[in-house]
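Note that one protein chain is taken out, while the other chains of the complex remain in position.
For chain A:
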Amino acid sequence: MPVRSQIEGSQAVARAVARCRPQVVAAYPISPQTHIVESLADLVRTGELDPCEYLMVESELGAMSACIGSSAMGSRTYTATASQGLLFMAEALFNASGLGLPIVMTVANRAIGAPINIWNDHSDSMSMRDSGWVQLFASSNQEAVDLHVQAFRLAERLSLPVMVCMDGFVLTHAVEQVDVPEQDEVDAFLPPFTPRQQLDPAQPVSIGAMVGPEAFTEVKYLMHARQMQALDEIPRIAADFEAAFGRPAGGLVRPYRTDDAETVVVALGSQVGTIEVVVDQLRDEGHPVGLLDVTCFRPWPRDEVRRALAGAANVVVLEKAFAVGAGGIVGQNTRLALAGTPTVVHDVVAGLGGRPVTAAAVRGLLDDVLAGRVDPHRLHFLGLRTDLVDGQLRRDAASVPGPHAESMLREAGVIGSGSH
């Protein structure tokens, strides 16, 4: 039986990861880091997680490089990072996926500077969306725990790396009720790691040789093909998980009250729970509104998204990151899924740099969409303080307007930034 605990998200994930028996954890301990690796380091020290080698490396680039080495040696390998730390890993992320190494990593989602900001949004994971890693987004701490158990099985089944994304602070630092799977349950669900390729001094092979134009395209084609296989594998693993643990978790997408919905919100991560509450309110008032929680963002489950949304007249994609100069990221993918349908897609950016996505703000947005007050041809920023923006645009007319972020902070009357 699972142990139901009132526990911090990071601690719950650390326990779940430990029960997946990683043989190597490599991490760089400076901020932005999570309590997850801190707690794992402790479990290794006390011998509770054994055998496991905990490598404290000199940087995030070092962390992912060590993960690549240990995974290539056939060890089950785990790490965690966030924000700038993920960017510092960027080069090695592409190596891990290019080599097809089944590393599992938690990203405790946080914004990317400048301006410096330590708070939650999805800019970090989204910047690495094309790095060849599977990206799964947790909507709650329970789901974060369950996704990690599934992630190791998925990674090792297809020999590709998996990123489990959970909202920094909002989930990682929240103390909530979580069922942490027991060791015997995880052992029954997750078989020992059998590597598809392995460095072994007794039987030497090369992994990571230079590949020229003669075969590079084919290697990349197979990367894509393997990610597409994950679209079949992820629902299978989710079904097995539900059968084994008695609760649903994972899968590609999770529709919520989308039957007959004329307006559907698409979202990822912890804002999903808040949106569910608003959907219930609106349903109670007779508005046919629903929600599509996208758990798997990479690979992009185009067919499932299309099936879930095609009947809707309006889709509102609420996302905690965006492509500067282009628009919504999840929104662009959603449009791809809906190509050829008359469904109208609205791109809304929300929750950047720790600004809370509140039920009231989501309600206001949906009221505007239902009343036809939101122009689908424009990128919207939920709760944008136009007073600050307009003030800066006025200052920009001066010949040397000076640093804009600092000017807006001064105008907002903030001394020492703070957030929830």
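Points worth noting:
Just so it is clear, contacts are C-beta pairs under 8 Å (C-beta built on N, C-alpha and C of every residue); 3 or more make two chains touch, one makes a residue touch a chain; residues count from 1.
We take it that contacts and distances are computed from a predicted model.
Not shown: a single chain whose UniProt protein name, out of "Response regulator receiver domain-containing protein", "2-oxoacid:acceptor oxidoreductase", "Dyp-type peroxidase" or "histidine kinase", is "2-oxoacid:acceptor oxidoreductase".
Among A:Val277, A:Ala313 or A:Leu393, only A:Val277 touches the chain that is left out of the view. Across the entire complex, the residue among A:Asp42, A:Glu176 or A:Glu242 in touch with the chain not shown is A:Glu176. Residues of chain A in contact with the chain left out of this view: 6, 8, 118-119, 140, 167, 169-171, 173-177, 270-271, 273-274, 276-277, 354, 356-359, 416-420.
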